[in-house]
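Scroll down for the structure; my scribbles are underneath it.
Missing here is one protein chain; the remaining ones are kept as they sit in the complex.
What follows is chain A.
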Amino acid sequence: MSKVLIVAEHLNGQLNSATARCVTCAKAIHADSIDIVVLSDAPDAIAAQAAQIAGVSKVITVANAANAHALAQVLAPQIAKLAAGYTHVFGPSTTFGKDLMPCVAALLGVAQVSDVMAVDGPHTFKRPIYAGNAIITVTAPAEHAVVATVRTASWPATGAGGSASIEAASVDATLPTHTRFVTLQQGKSDRPDLQSASKVVSGGRALGSADAFSIIYSLADKMGAAVGASRAAVDAGYVPNELQVGQTGKIIAPELYMAIGISGAIQHLTGIKDAGTIVAINKDGDAPIFEIADFGLVGDLFQIIPELEKAL
């Protein structure tokens, strides 16, 4: 009997698709029930979105002004209370889930399974270590709740079609006031979201400047793709941090990934290994990116990209 509780991720009243990916992972353990909890100052609209995910049994809302921003030390005590009666508590391995779920695990006194990429049984999972250079099989003790983060790139999102019941819960937990939200400086863009886009065009250090990076944006717009970047491009200030792809950035699985002027360091490759088709454009024919690219083109990106944009 597995009963799974999934912690919903949301921002500005919108449910993040990472939540529906956690549902897919929960289905892989053949859970008897899958519930989603929405903690927010105004959870109703988000709960309505969660209730539509196929296969969800129940959506629990916890409305509290203290939940207006996702502060891990505020949310965790509430989730730990709600975890009673569940065999599993899942969250996405996004920055939201990575920040929060270890706190839940610590309150429950259990180890956490990070980045679940495959399920071998209700307590046995596969997860990557060493920047994805080894995959380990781990077993969590069966006598305690399993707390895990779900590697979103490994699991497609479960679609709509459900009509789960929505239940308001009140949680009796003392919430700390020692942590205060100040601001969120959010990259605003009309482009597809990097984590869920089906096509991603990424640029690296080779772009050389923020101005020159505009040819990556322009190609992405022509293709209807999201824009990503290597760490070197982010460090150099060509693009904001939320575009970084890799071990310490976003792990993504688009149908098409284009690496342009990116050498292919292992830390970058970790982030794109699950992509359907990888295209690499690099002037160095020996660049490691070509070892994993489905299609490689050697040449100067400043010549190739405008040509490519015209040809599409």
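The definition used in the following text is that a contact is a pair of C-beta atoms (placed from the backbone, for glycine too) under 8 Å apart; a residue touches a chain by one contact, two chains touch by 3 or more; residues count from 1.
We take it that contacts and distances are computed from a predicted model.
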item: Complex member absent from the view - protein name from UniProt, among "Phenylacetate-CoA oxygenase", "Branched-chain amino acid ABC transporter permease", "AIM24 family protein" or "Electron transfer flavoprotein subunit beta"; value: "Electron transfer flavoprotein subunit beta"
item: Which residue of A:52, A:73 or A:218 touches the chain not shown here; value: A:73
item: Identified contact with the non-displayed chain, of A:165, A:179 or A:209; value: A:179
item: Selected residue (touches chain absent from view) among A:28, A:54 or A:131; value: A:131
item: Hidden partner interface residues of chain A, rising order; value: 11, 71-73, 76, 94-96, 98-103, 105-107, 109-115, 124, 128-141, 144, 176, 178-187, 195, 199, 223, 231, 234-235, 240-242, 247-248, 250, 255-256, 266-267, 273, 277-279, 290-298, 304, 307-308, 311-312
